[in-house]
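A single protein chain has been removed from this complex, and every other one stays in its place.
Let's turn to chain A:
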Amino acid sequence: MSNNMQSSISIRDLKLSFGSFDVLKNLNLEIGKGEFLVLLGSSGCGKSTLLNCIAGLLDVTDGQIFINGKNVTWEEPSDRGIGMVFQSYALYPQMTVKGNLAFGLKNAKVPKAEIEKRIARTAEVLQIESLLTRKPAALSGGQRQRVAIGRALVRHVDVFLFDEPLSNLDAKLRADLRVEIKRLHHQLKNTMIYVTHDQVEAMTLADRIAIMKGGVVMQLDSPSIIYNRPANKYVADFIGSPAMNFYQGTLDKDNNFRGDGLSLSVTGYPFEEGRVAQNQQVWLGIRPEHIRSADAAQQCAVQMGAIVELVEPMGSDTQIWSVVDKQNYRFRVDGQTEMTEGDSIRIGFDPENLSLFDRDSELRL
């Protein structure tokens, strides 16, 4: 497998079925050495299942998995050269932190001096030296997850798998540990696969994000491409908070959009290559931050009058829910805004920032 040398993990035509239900459908994925890949999706999309297949905790129905060029499809998890971190930490409660870190190594008959060395090094990297003699019950959630990461670290493996590691932590700790995981990745340069349903974690950590739905990868790209040029309507809707505004309408041969009270020319829109201009039913999507209001709206190509329906102050910025011709327009303004419910305002946007999707295939135009 010489063409495989650049890939750390390579997944080919992977299929997994429970009875007649296909959880993963002919999935292909190439993950580069040292890459941080995030599997993102809502619950039930198959992201954790895929991770468990890579780890070897689930037997695949069909297809192959290569790690570092070696076919590991039927290898035991411990022989695949992976370390794994779980949502519930999964520490061994009867053992001290040191015991937790050493248990797997002792079992693999690693020499005692080597174990000591690795534990000391890991504890230093994760700053858990002072916790080594404690039991998991005496640790906070953040400390427990740090020990769990340590248990993956001492294995000296190339690939780390994270299964929603921060989901059990409160918001503050989650942000702290997220930064620490990113720092760890910069420091160790291991391949990391990270499963989450939190788009903030995905956007901030990933080199590439794989958005999954129904056992299929919908889009695999860098966070900025996923955000700015979503490949289909599902991805566009899933990423971004508040969600993208969508309007249905028709696009004629001369690239004029008409529908849901909107009538505009989208000639400035960066269409995908190879598109043939034709009459078609489309979705038009606008990100909330691309809708301008008040004075800024005056410079926009498309302008209209709106009524403010709801104001949601978030501190640093404020989300406005407004209505034009019974259509909702969500957008974001500065946190210091004076807008209140019932105000009449002007809003506008530019066609370059839109996303257009075919109504049938829901693919980006």
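In the analysis below, a contact is a pair of C-beta atoms (placed from the backbone, for glycine too) under 8 Å apart; a residue touches a chain by one contact, two chains touch by 3 or more; residues count from 1.
In this section, contacts and distances are computed from a predicted model.
Chosen from "Thioesterase domain-containing protein", "Sugar ABC transporter permease", "4Fe-4S dicluster domain-containing protein" or "Putative RNA polymerase sigma factor", the protein name that UniProt gives for the omitted chain reads "Sugar ABC transporter permease". One of A:Gly44, A:Pro93, A:Pro313 or A:Gly335 touches the chain omitted from the figure, and that residue is A:Pro93.
The chain not displayed touches chain A at residues 52, 55-57, 76-79, 82-84, 86-94, 103-104, 107-108, 151, 155, 163.
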